[in-house]
Structure formats: structure tokens, C-alpha cells
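Missing here is one protein chain; the remaining ones are kept as they sit in the complex.
Each chain gets a letter, A, B and C, in the order it is written, and its residues are counted from 1.
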Amino acid sequence: MLNYQSSIKEEKTYSGLIVKEVVPVMKLNLRGKNREFLSTIGKNINMTLPLEANTSSSSDNYTSMWLSPDEWMIISNYTADKENNNYQIEKLLFSKISKTNLGAVTDVSDQFVMINLKGEKIFDLLSTGCPFNFNEFKKKNGAVTQTLLLQIDVIIHLKEINTVNLFVRRSFSEHLMSWIDDAASRL
Amino acid sequence: MFIINCPFCGERDQSEFKAGGEAHIERPKQPTELNDEEWAEYLFMRKNIKGIQFERWNHAHGCRKWFNMLRDTSNDEIKLIYKMGEKSPIE
Amino acid sequence: MKNKYSIFSLIKNAFSYHENWQKAWKDPAPKKEYDAVIVGGGGHGLATAYYLAKKHNMINIAVVEKNWIGGGNTGRNTTIIRSNYLWDASAGLYDHALKIWEGLSQELNYNIMFSQRGVMNLAHNLQDVRDLKRRTHANRLNGIDAYYLSTEEVKKFCPIINTSSNIRYPVLGGTLQKRAGTARHDAVAWGYARGADEMGVDIIQNCEVKGIKRNGDEVEGLETTKGFIKTKKIGVVAAGHSSVLANMAGLRLPLESKPLQALVSEPVKPIIDTVVMSNAVHAYVSQSDKGELVIGAGTDDYISYSQKGSHQIVEGTLNAILELYPIFSRMRMLRQWGGIVDICPDASPILSKTSIKGLYFNCGWGTGGFKATPGSGDLFAHTIANDEPHKLNAAFNLNRFVSGDLVDEHGAAAVAH
Partner (left out) sequence: MPKNLRVKSSNFIDETTRVSFKFNGKNYHGFKGDTLASALLANGIHLVGRSFKYHRPRGIMTAGSEEPNAIVQVGNDKAITEPNVRATEVEIYNGLEATSQNCWPSVNFDIGGINNLLSPFLPAGFYYKTFMWPASFWEKYEYLIRHSAGLGKSPTKPDTDIYDHKYVHCDVLVIGGGISGIMAAKTAAQNNLKTLLLDEKTEIGGTTIYQNSDNFKIENKVSSEWLTNEISSLKKLDNLEIKTRTSVAAYHGYNFLLARENLTDHLSASEKKNKVRQRLLKIRAMKVIVATGSLERPLIFNNNDRPGIMLSSAVKKYVDYYGVICGEKNVFFTNNDSAYESAISLSKKGIKVNAIVDIREKSESLIIKEAENLDIKIYWSHTVVDTHGYKKLKQISIMKLSEDAQSVIGSRINVDCDCLGVAGGWTPAVHLFTQSGGKLKFRDVDQVFVPNKYPSKQISIGSCDGDFELDKIIKNSSSSLKDFLEIDKTDYENLSVVNSKEANKKNIWLLPSDKVIGKTKPFVDYQNDATAKDIKLALREGFRSIEHVKRYTTTGMGTDQGKLGNMHALGIIADTTGVKMGELGTTTFRPPYTPLTFGTIVGRNVGEYFDIFRRTPMNDWHIENKAKFENVGQWKRAWYYPQNNESMHEAVQRESLAARASAGILDASTLGKIDIQGSDTSEFLNRVYTNAWSKLEIGKCRYGLMLNEDGMVYDDGVTTRISENHYIMTTTTGGAANVMGKLEDYLQTEWPELDVYLTSVTDHFATASVCGSNSKKILNKLIPDLNLSDENFPHMSFKEAQIGKIKCRVMRISFTGELSYEINVQANYGKSLWEQCMEAGKEFNITPYGTETMHLLRAEKGFIIVGQDTDGTMTPIDLQMDWIVSKKKYDFIGKRSLYRSDTMREDRKHLVGLATDDPKEVLEEGAQIVSELNQSPVQMLGHVTSSYFSPNLNKSIALAVVRGGKSMLGKKLFIPMESRTINVTVTDSVFLDKENERLNA
């Protein structure tokens, strides 16, 4: 039996900001172009993939984020089982999409670490290391952007006002967390 | 630092992008048919224009899509941006 | 005959309140025709003219410059001079230049302040170490003074470097070329201009070339903003603008022109007595005689003739500077500027004839051209005068991009800078 060990150990609290990793979260990368791909996804997870750039859509179980005209990331809204990483939805979509050459489905659950940020100081923190203009973004529930934070590729999802999910590749996550810890201590 | 209007993601800071050099240099379909000079033309020779130039750019730290740009290399003014595969609007 | 520069002439002129100094160079209008015209009044172009006149007895020649002489990369670079290159061809070329540097002030009777304070290259990872050792061995066998230094020896030679082992890019070792150093960039252009002018070369400033007139496969002359100039030999030494000139002649070159930035700090009393280069983190620093820290940054990845680069390049360079020299944190950036460098795919220059008779190109020096100035001028003059390359620049022909016989200096880690 293999034990589960996430990359970011503890939750941290600062003035106007709480930072923690949420685990385990299933994450799937979806690629595809044609209409049939979209409808197949729609049918199987009964939600439609967002077609508008920099947006997301969600159902009870899943949230899907626009990454590019032919790329989305789907995450589970609830944490998964640490003892089992066989996801039904992955198997299902793989057989319906990859097997049928409609597109590609790839498990990226641990490719990305999902860091949850809460509080009114979120964007003060981000703006110390990120060139993206958050003026409109922070008002728009469900907004998604891919950009650079501390020269590291990140996906930023505004879950709701003052709540952000920050996705970063696992191997960068400890470094980024250490930087967040440093920057947040001065907020 | 330019602001580049990614045809898919909208206006972003230059640091999210990578430049890919001169655009519309198509890889020969049949390289073996070319003599060394012709192959060298494709590999190395560039117009390197001072003035309005067609370029390739990649939104490397965003949607990762390549696109074309029309830019004045004498003052870095971006004139036009259009998607890969689209024919260049000006010749 | 020009009056000779010396402490005595200075004193003599002091008594006439320096009213009697002659022009360092004249300001002539172009003649109808020349035996050869050099396009580009930077260090390389002026040196070419100087050696054409001096060694090849070509007196009826001109240098045409779009703006003012020495105003391009000659006056914008960080003045590093070294010859510790990896490949035989490069080593031959750059050491030829270094040998000329060593006597240049006296030859030109113009103090170009060649300062052999040594150039150190640092290694920050195991592959750097392999590459620098490889280069040091090659240099030694090519008769170039080069030593491999341990971390301790690096610290000894330049005590202000942070050599602690637990930093992000620890210094694992380095190389030292003692004959290497710096020179006063403006003086190089002015010294060659004065020397060439004295031998009768016309130096024509504010004269932009608008076209290259061809008769079939031969050149006939130049269309310029000061009229048509007839000539059978054109040597183009236009650095960042080489492609623009090439396009005039209907040629394409394997070049991309990119922004290269540099900066200086405010002047302070001597704090670093050598030149330190670190390719891995992109930090190049020395201190000018005036006291400014002279710092070279990297190039941007896009083509530009705007002489402006992006801020992230400067920031990245200073990040690296503070990693290696944390004591410089409170030093202040006084000036920052950009140049246009023309870069070859193999990071080596082109000193070559072209498919057009009488048209020669000297370009592609990328970020490392200043150090080659005297050698480049000498060899290019030879190539133009004899219509064939000297053995030292034979390898730097245009045909190498067709045959594949590149002189790949960046492939081989020894970044040209």
C-alpha cells in the first residue's frame, strides 16, 4: 500500500490571506477540436466546456477551465480518495474520447498542485510577482487565466470573490510556496 | 515590454510570449529534392527587415498557441496580429 | 603631418590655451570615385580603412557613416577584450586581434587605454566545469594564455565574488586569461579615424547609403544621401544594419538583428580590478577607469532595430550581479542603453566575399565584436585588397552555411561575449 504525500504540508494564515493546498483533487487535461468532441464531453460529465476564453464552467462534481481553443482542465470539486487513484470519469472519457480519436484525455492530477488562497489580500500578493492585470479579473466569478507568477507558469481560477485556486506544476510548488510565504509576510 | 494581443487570450504582457523569428518560411515539403544552397536558404538565410516585418510569436506562458504578427522593427510598433494558418492580410 | 600627441605637446599647447590643436580628422565632401568604400564608420570599418591604407597602400578610399563615427556598437559595448575561444579558427582570429591591441596605443599615437587586467569566466555547474576545462586545454595548445582556477583561486583573484557553496549558482571554478582586459571604446574609433585620415582616407559622416548599384554580378557604386559614389570595391561593416545593406544588393544573410543592452553604475572608487564573465547566469562586469561598474546584459529574443530592449533583460542581469556580488545592492544604475547586434546561427562572424564581385561583408559579430576590432579590420582589409581571405578569416566565409562547416561557438558553450 502506497502512502500519499502532498507537496505542501501545512496551511498558512497571514493578514487578510489564508493559503493551503487542497488534496487530493482529480485533474484531467482534455484536448479536442470538433463539435463531436464537445458534445461527447458534455454528455458524459453533463456540463458544457466553456468556449469563451479565460472562463470556466462548473457542475456539482466538476469544474472545467478554458486553457486554449482546444484545451481544458477538468477538476473534481470534491477531494478524492487517497487510497485509490483510479478515477471512473477518467476511464470513461478516455474510452469515449481518446480511444475514438475524438481528442485526448490525460490524467494530470499530480502534474499540478492546487493552492487555495482566501482573503481580501489575494491580489496584493499576486501583483508583487505577476504582470497580469487583475483589475477586471478579480470582479469576475469563474474567471481563469494562465500567466507567470515569479517566472513560474500558473493557472489562476477565481472560484468566487476573494477565493482563488492557483495551479502550479508540482516540482515548482515548494519553491513558489516559499516565495508566497515570504511575500505574504509583508502584506 | 510590449503588450501583445494574443488572438486567443487577449492583451498580455510581453513576458508571457516567446518570439519565433520571421514568419511564412515554410519547411520544404521535399527537403531531399533541394540542393545544399536551397536548403541553406531555408535553414539560415533571413530577410531580417528593418521596418514592417512578418513574425511568429508564441503565447508560451498562456495558451501556448503560435500566431503571426506584423511589427515595425524600427520602433517595435505592433501593427497587426493574426492566427497561424491564416493568410497574411498584406503581401 | 599631424602634430604628435605626447605630454610635451600637451604642455606646449597649454601655453597657447590649447588654441592650436589640429583636427583629429577632416570633414570632407565625397569625391566622385574611390578605389574602395567602406560602409560603416564604427571601429571595424575605420580599422579596415586604416589597414587598407597602411598595409595595402590603398589611399584613395573612403569610409561613409550614416551618423557619426563610433556611434554604433563601438560606443555602446562593454569593451571586453579576450581571445580565449574554443575553436582553432576563432582562437586564431581573436588572438590575432589581441596581439594588435597590445601595441595599438603606440601604433596610433592615441591612448586607447588597453588595460590588461585579465578576464575571468566562471563555472556554475558540472557541465560548465567540463566546458571551461576543455576550452582551457584548447587555448593552451593554441598558444593562448589560459588557466583553470579553483573556486579558491577565483576568490583570491576577485575577492568580492560570493563563492559560498550554498548559493543558487555556486562558483565551481573558472578560467583566467591574463592578457585579456578592456579598452576605451570611443578612443578606438577616434584613434583609427585620426590615423586613417592622416594617410588620406576620406571619413564622411552623416552620409547614409541608400542603394548599392550593381552591373550584373559586379558592384558599380553607392547611392548615398550625399550623392552617387563610384567604386569597384565595397566593404560593408554595418553591424546591426548589415541585412539592410545586403537587401540593397539583393543578398540575404544568415543574420538576425536583436537588441543588446548594457548599463553603468555611478562612479565609485576602485572595487573590482578585473573583468568577470558568467555565461550561465548572464552577468558580465568590470569597472571603468572613471569608476563606473560596466555591466553587460543579454539579448532579447525578438528582432529589433529600435535600440531599446525589454526591462526583464536588465532585471535578469542585475539579479545575477547581486547573486555573485551582493555588496553591489546599494550601487545605483546611472545609465542604461541598447545596441543592435547582428547574430549568426553559429555565433561566429562573417568576414567574407559574396556572390557579387567587389562586395564584401564583415558582420555577424553578435555580442562580441569589439574585442576583434583591430584583427577584423586587418583581415577584412586583406580580403578586400586581395579579393581573397587571409588564412585567419578563411573559415568565416558565407559558404559555411551551405556546406554545414559552422564554427559553432555557442553550441560549444563558449558564448561569444
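We adopt the following convention: a residue touches a chain if its C-beta (ideal position, glycine included) is under 8 Å from a C-beta of that chain, and two chains touch if they have at least 3 such contacts.
Since we're looking at a predicted model, the values are computed, not measured.
By the touch rule given at the top, the unshown chain touches A, B, C in the complete complex.
Only one of C:Thr48, C:Asn77, C:Ser90 or C:Ser115 touches the chain withheld from this view, namely C:Ser115. When the whole complex is considered, the residue among A:Ser15, A:Ser59, A:Ser127 or A:Asn141 that touches the unshown chain is A:Ser127. Although one chain is not drawn, the whole complex shows that of C:Asp88, C:Glu152, C:Asp217 or C:Asp387 it is C:Asp88 that touches it. Of the residues in subunit C, those that touch the hidden partner chain are 5-7, 9-11, 13-14, 16-19, 21-27, 67-68, 70-71, 75, 88, 103, 105-106, 109-111, 113-116, 124-127, 129-138, 140-143, 160, 162, 167-169, 184, 186-187, 190-191, 205, 265-271, 281, 287, 289-291, 308, 310-311, 314-315, 318-323, 326-337, 345, 400, 402-406, 408, 410-413.
Think of the hidden chain as still there; on subunit B it touches residues 1-3, 13, 18, 20, 26-28, 30-32, 34, 36, 39, 43, 56, 58, 60, 64-66, 75-76, 84-85. One chain of the complex is left out; on subunit A, the residues touching it are 1-7, 23-24, 29, 31, 70, 83-86, 98-99, 101, 103-112, 127-135, 150-152, 169-172, 174-175, 178-179, 182-183, 186.
To be clear about the criterion, only the chains that are shown with their structure count from here on.
Note on chain placement: the centre of subunit A and the centre of subunit B lie 31 Å apart, centres being C-alpha means.
Here the spacing of subunit B and subunit C, counted between their Cα centres, is 30 Å. Between the CA-based centres of subunit A and subunit C the separation comes to 50 Å, rounded to the whole angstrom.
Taken residue by residue, subunit B touches two or more other chains at 1, 15, whereas all remaining positions touch fewer. Only residues 1, 8-13, 15-16, 61-65 of subunit B touch subunit A when the two sit together in their complex. Across the complex, subunit B is touched by residues 53-54, 67-69, 71, 131-133, 145-148, 153 of subunit A. Remark: subunit B residues 1-2, 14-15, 18-19, 21-22, 36-37, 40-41, 43-50, 53, 55, 73-76 touch subunit C in the complex.
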